[in-house]
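With one protein chain removed, the remaining protein chains of the complex are shown where they sit.
Here the chain labels run A, B and C in written order, and each chain numbers its own residues starting at 1.
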Amino acid sequence: MTVQVLFFGATADIAGKRLIEVDLPDDSKASDVLERLIADHPRLDNHRLHLSVNQEFANGDKSLNDGDELAIFTAVSGG
Amino acid sequence: MTVQVLFFGATADIAGKRLIEVDLPDDSKASDVLERLIADHPRLDNHRLHLSVNQEFANGDKSLNDGDELAIFTAVSGG
Amino acid sequence: MTGQASNMDFFELTTEPIDLSSVARRVVPPECGATVTLDGYARQFTKDKTTGEVHETDHLVYEAYEPMALKEMQKLIERVKAEFEISNVGIVHRLGRLEIGETSVVISVAAPHRKAAFAACEWLIVELKRTVPIFKKEVYSDGERWIEGDGAA
Partner (left out) sequence: MTGQASNMDFFELTTEPIDLSSVARRVVPPECGATVTLDGYARQFTKDKTTGEVHETDHLVYEAYEPMALKEMQKLIERVKAEFEISNVGIVHRLGRLEIGETSVVISVAAPHRKAAFAACEWLIVELKRTVPIFKKEVYSDGERWIEGDGAA
């Protein structure tokens, strides 16, 4: 299956892009995506990361489906 | 001695004016003015009245001096 | 009528319409990140606290004992700045005739930390309604009434 991964702010700077597509085995979880991204971009590991799946906050154990939209970002800082 | 008395809002409506001068014996207190005004305008007695002397809140036992500025008004209602 | 408490604080009585933004913006010093603004206005419908009856107001008239009101506003600013960790305060109260929806009072408080700004702004409106000699008349289609004390908690 394929999922889209979005980056914002600090994570976009580290990833060097705002959107990638990731191919995953079936039964993958959000944490599998996170581990792969940290392997590709080790500096992500210097930050407290938050995840969303389909625009809802999610934990690493959230199961993924083909076409899901993940986002990886640091603690929010609006206001 | 002579003091000026100012009315606002409800008290101005009852007194039918905004400013009067009152002649008083020496050693008069604010309550003496109030009693005289209530005698002249009995409807004042239907209200909880507040006093100021020279633009500071005052009690009835406040001593008056020639030229003082009294004001008689109901509970304030700004905001 | 305008008063100045210190540096960026201010307090005014005005018969002109009040612009909320300009009040909120005048209190902002460079080290602050948040302003809390209370905006009171002429409301159309008021519930009588005793009878529960709802009155429709046509317009309001505010009058003030102006020099004393300004003195009391200045005292409020001195007290609030002594008691709360805030930077600047602006208070503007409208006088004269107000149509429904027009702003009667704006209180803006700027502070380095928003918690103090909220607490100080709330304290100021409570104390203003208790101590500043301003008087409100509600005018209805069939009469009018001077309000005595704080009509709205």
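As a convention for this text, a contact is a pair of C-beta atoms (placed from the backbone, for glycine too) under 8 Å apart; a residue touches a chain by one contact, two chains touch by 3 or more.
Everything numeric here is computed off the predicted structure, so don't read it as measured data.
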Result, missing-chain neighbours among shown chains, is A, C
I need the residue numbers on chain C that touch the omitted chain, in ascending order. 19-21, 24-25, 28, 30-41, 43-46, 100-101, 108, 112-115, 118, 121-122, 125, 152-153
Since one chain has been left out of the picture, which residues of chain A touch it in the full complex? 6, 8-10, 13, 47-48, 52, 55-57, 71, 73-79
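Here, only the chains that are shown with their structure count from here on.
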Expressed in whole Å, how far the mean CA point of chain B lies from that of chain C is 26
Between chain A and chain B, the Cα-mean centres are separated in Å by 73
In whole angstrom, how far does the Cα centroid of chain A sit from the Cα centroid of chain C? 48
